[in-house]
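I am attaching a structure below and will ask some questions about it afterwards.
The other protein chains are all here in position, but one chain of the complex has been omitted.
For reference, chains read A and B in written order, and residue numbers begin at 1 within each chain.
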Amino acid sequence: MDNQATYITIAGSGGQGIVVVGNLIARACVIEGKNASGWVAYGAEMRGGTANATVIVSQEEIACPFVETPDMAIMLNQPSLERFEGNIVEGGMVLLNTSMIQRPVERDDLKQVFLAATEMAHELGNLKVANIVALGAFIDHTQVVKMDSIRQAIGDLFASKNPKMVELNLKALDVGAANYKCEKVKG
Amino acid sequence: MATFTRPDTLKDQITHYCPGCGHGIAHRIVAEVIDELGIREKTIGTAPVGCAVLMYDYFNVDMIECAHGRAPAVATGIKRVQPDKIVFTYQGDGDLAAIGTAETIHAANRGENITVIFINNAIYGMTGGQMAPTTICGQPTTTTPDGRGAHGEGGPIRVCELLSNLDGTCYLERTAVSTPKDVLATRRAIKKAFENQIAGKGFSMVEVLSMCPTDWKLSTQKSLEFVNNDLKKVFPLGVYKDR
Partner (left out) sequence: MAEAAVRAGCTFFAGYPITPQNEVPEYLSWRLPQAGGVFVQAESEVAAINMIFGSSAAGARSMTSSSSPGVSLKQEGISYIAGAELPCVIANVQRGGPGLGNIRASQGDYFQAVKGGGHGDYKLIVLGPAYVQELYDLTMRAFDWADYYRNPVMILSDGILGQIAEPLELTPYTPIVKLPPKDYILTGCAGRTPRVVKTLFLNPADGLVHHNDHLQEKYRRIEHELSLCEEYETADADIIIAAYGMSGRIAKGAVRKARRKGLKVGLIRPITLWPFPKEPFVRAARTASKMLVVEMSCGQFIEDVKLASECAVPVEFFGKGGGWYPMDTDILEIVESMQPCRSAPCATRKD
């Protein structure tokens, strides 16, 4: 792991909007004048299994665009946790969507953040924004980019497609940022 | 009084074709039609690989020499870039119906607005008389010494019939150049195939049964009889599509 770069993996199932999350983080980087590089991988179990996006955030030009050991991970479903739990760098952090994940991570060196993103999205009236709820918590906790940059990125990304989605996504972001629980590193 | 002169579309060049070959007649017909329609200065021709590969030396129009069988793809590229020009391919049976089968079928199926002149002499001429996709059953060639069909070569491909099933084709006719009457019919058909393109009607092909005395190892007279008595039986003349 470089001191200069942060490696983030976002994992879930197809349709959970993992690419959108990666896209928003990358856009926020551009807004802040940072470098970003993104990579999306679909497994053979593309439907219902895991799909993941990786984003590298860096002050300097990004050389290697892959990540084998991410510093941070957003896990939106149980299969993602099973698959990526062992990959996260020692002492890294993981955000878990407790609506779809039954257990905490088994490693005791990781910082854990919990929130019921899917349930919160349900309360907001649209299950699709669970990813943004999770992103709100993730950004609030990690400060990997500024929340304002994410807000601006949401505006940029959704305004052209559906202006109503901007409002909903901003709200989802706030809900996530205000409603997560942290667990300190054990031992 | 009208005199018999060289069409403007043909250069003052002696061709390399063998005595009794049908290419000279077919060249002249295409050239006459281009003259008659007044399209010489907006015509782009594609030369095949085969005996007619040097046709760019004979035709007084812009020409491109294509890889074996690829003329319909090349013509597609040209016509799509310059839709106001008149684009034609001139291909033999090996070029159009063997190595270029895919290009032929798909250009036809897309309904490319081009004119295809298909010279079917049932043999590979330039390479020395090997079996062509249109060689008829029993016909001896240098690669079917016992006659086609004796060793699992299959039968001749009838291109007009094959293409007539495709929605994209506009006009398909099979003619010959083995009798004066056939020559006149070929001229009518080729003119129509060019007129269709001018009118934007889509893919038009004229299949011309032609003679190859050298590789058939027949006299020029016997070659005409082979077309009239044998080829026409396997490849019936007529209009296969006209819409």
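The definition used in the following text is that a residue touches a chain if its C-beta (ideal position, glycine included) is under 8 Å from a C-beta of that chain, and two chains touch if they have at least 3 such contacts.
What you see is a predicted model; the values in this text were computed from it and never measured.
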Shown chains touched by the chain that is not drawn here: A, B
Contact partner of the left-out chain, one of B:21, B:51, B:73 or B:160: B:73
Selected from A:40, A:89 or A:127 as touching the chain missing from the view: A:40
Which of A:68, A:90 or A:106 contacts the chain that the document leaves out: A:68
Where the missing chain touches chain B, by residue: 40-44, 46-47, 53-54, 56, 59-67, 70, 73-82, 85-86, 102-103, 105-106, 110
For chain A, residues in touch with the removed chain: 2, 22-23, 26, 29-30, 35-40, 60-66, 68
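To be clear about the criterion, only the chains that are shown with their structure count from here on.
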Whole-Å separation of chain centres (CA-atom averages), chain A against chain B: 64
